[in-house]
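Incomplete set of chains, arranged as in the complex.
First chain written, first letter: the chains are A and B, and each begins at residue 1.
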Amino acid sequence: MARAVNLTPKTGRRLTDSLPQDRVADHVRLLAERPTGFSLAAPFYTDPAFFTADMEGVFGRHWVFAGSIAELPDAGDYITVEYGPYSLIVLRTDDGGINALHNVCRHRGARVLTAPSGTTGNLVCQYHSWTYSPEGELIHASAPGEADFAPGCFNLKRAHAREVSGLIFVCLADEPPEDFDEVSAVFEPYLAPHDLSRTKVAFQQELVEEGNWKLVMENNRECYHCDGHPELACSLFPTWGLTDGIVPPHLADVWERNLSAELSLQQRCARYGLPYEVVEELDTRIAGIRISREPLDGEGESFSESGRRLSKKLLGDLRDFRLGRCSMHLQPNSWFHFLSDHVITFSAFPLEAGRTLVRTTWLVADDAVEGVDYDLETLTHTWKQTNLQDKAFVELCQQGTSSPAYEPGPYMKSEYQVEAFISWYVQRMQEHYA
Amino acid sequence: MARAVNLTPKTGRRLTDSLPQDRVADHVRLLAERPTGFSLAAPFYTDPAFFTADMEGVFGRHWVFAGSIAELPDAGDYITVEYGPYSLIVLRTDDGGINALHNVCRHRGARVLTAPSGTTGNLVCQYHSWTYSPEGELIHASAPGEADFAPGCFNLKRAHAREVSGLIFVCLADEPPEDFDEVSAVFEPYLAPHDLSRTKVAFQQELVEEGNWKLVMENNRECYHCDGHPELACSLFPTWGLTDGIVPPHLADVWERNLSAELSLQQRCARYGLPYEVVEELDTRIAGIRISREPLDGEGESFSESGRRLSKKLLGDLRDFRLGRCSMHLQPNSWFHFLSDHVITFSAFPLEAGRTLVRTTWLVADDAVEGVDYDLETLTHTWKQTNLQDKAFVELCQQGTSSPAYEPGPYMKSEYQVEAFISWYVQRMQEHYA
């Protein structure tokens, strides 16, 4: 069989190439028509064609949080990450770097690695033992008599990967958006004191929610529904969305308690040199971010009923448990809580128009001993419950937006971060089509 | 976030807007080409686009039976009814009326009520506690600082609802078809003596059939297959479809027994002032109907093996158990049997092109005591078995019509009601597209 290596077809296939043109036109039109302050039209949540457009315009172009250093601390450690139609291998190289490789063998298209995580040297496809280096180079394809076979032309395709403050991000675009450097510079000083390089994974939960990924994110970006989170309510001051001067009388005490806790937290942060100001650029830049440090209610240490610490070991070089929560939201699909005693990372991976995987990971100090320094059930209780409650909320919305009676509804003032998420989404998709 | 209430988008979205135009054109063409007396072309049973057209042209425009007064006797009682992409709350108001509300919160689109039935005061969405009156008015949306928030603009959307002789119907159209008044006047005198207002629900069964809703209806509209219903056969004279002069010899005895039972039933009806004539306008009007009173075989009282009563309490002010069955068929999706001792209501709710929910409800006199006046298993036996048999028949047809070898087949003379159903369907869809 004569074969010239140059024949390798350049498909240049875009995901939306297979969509009926009228669906794409609907997408573009509905983006343009969306009134500020209202949720999206139904097809954004329910239509498989719009989902495909999201995979291309958002998840195919932007930086996506994949996992943390605690999940792949050593050379050869890898995780596999899947969203939409993609599967990526994210692995740590011998020189301590991070590579992201498309998990698709260049021979016959088989998945190369099938475990969610593990440790590997070279990557060997199970099907015909095609063997790739951790850089993705095809280094062996047993091929008797294949004199004209040029392995170098069939390397695993690579994606961009970078690690910032122990968080690992991947980007599928040929040319990733450039402003992530600036955003990294924003969040690095907040995260550095928690030193993720000295943490370990205490628990990881995968929860499949029967709802569009944007409903998952909208739910994440407001606390207007937080009465539905009784466990979490122990930690959050019920003043979310309030501003001075319009505090209802029954919340006056709480308001004062919150102000006092904020003042105390600011003093501690000043003492330890920790940044705490709100940086809020959720829809005013491409790598949208919000980060801040805020007090917790009760003892103010952690996400427990009393507010007391959940792990006895402080993270990094921290010298105080009472540091509230440093919380970060990143567009398009991740959020984080950095506490003195543990860290929680969240990411929403779209599976289908109406299905999303939410992965939650609890990190503790690498010298914390389960059963001694922390109890796993207690550590994870609040957010396990909160996640289940959020799953139910998201699923109610997926059901409702599927009705022709649904029409976009108004975001309340306290839901301004939801508006910011949707506004960010609309801008990114319009740039994509531009 | 500036927001003017008038910004509420008017989507005016039609279900078929999202369909490829060539599918809609196929639908229109195949409606026009359908030969009288033959079943429909395959896509009417199998194609998701055709299903969407049905949801718009039939279930979005016509009166649909939702339940009976026995299911929501008191103020605050509600049921939720779902068909196609719709979910409706049907509830009894303080003044004894019936409201139908789209079960979609106007804030973020969440399902408002999730139970199949219950009792409620105001309707409170679980997500952010938006609270609606039983009329659907938004009466509370906790919204600190939302001075410009105008609740009146975000009421639950309403559908039309009406109660006739204890049967509750809903209509999603802006302007319901007008001839339902005339049809109500037709069936009221038949139903009144059974007085549904003095009944209670003995049992409700939900059966999901893996077949298109029209196959469910076609199956319901003929007894040519009734050899497949051994339990039901105890009650029905096996003369269905016969006419005098063409009675086969082996059925001569049965024919005479049937004639005699009919004569006896007519005499009883005359004595008690009960109408019994056949009214048959299945495809000659928009609110298609067939109603009649017909004798039962055996003892002639109820759907039991011997024909004896299944509940010891007569319904309403009836004074005789031997009143056969008053049976009513309504287009598009319901049928009923009113007997002296119980009532059975049936409705077929489309779920997907190849899935339909059939809900069957057995009503008995409200003073009948389970275990004393009726045995629940015995009461429901015949139609539970019959429903299961019908489910199997419907599923055989769904499988078969999916084959390219399927082509429309001829309805037999005894299947004239099936033809009437399909003829009604074709007329309604053509009016819809006109």
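Everything that follows uses one rule, which is that a contact is a pair of C-beta atoms (placed from the backbone, for glycine too) under 8 Å apart; a residue touches a chain by one contact, two chains touch by 3 or more.
Predicted, not measured: the structure shown is a model, and the values here were computed from it.
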Given 2 placed chains, full-complex copy number: 3
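The rule we apply is simple: only the chains that are shown with their structure count from here on.
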Chain A on chain B, rotation in degrees - Cα superposition, rounded to nearest 5: 120
Separation of chain A from chain B, taking each centre as the mean of its C-alpha atoms, in whole Å: 47
Sites on chain B touched by chain A in the complex: 1-3, 7-9, 11, 13, 15, 18, 20-21, 60, 85-87, 102-111, 114, 126-129, 141, 143-146, 149, 154, 157
Chain B partner contacts - residues on chain A that touch it in the complex: 20, 22-23, 26, 33, 35-39, 41-43, 45, 47, 218, 224-225, 227-228, 241-243, 246, 248, 392-393, 396-397, 399-414, 416, 419
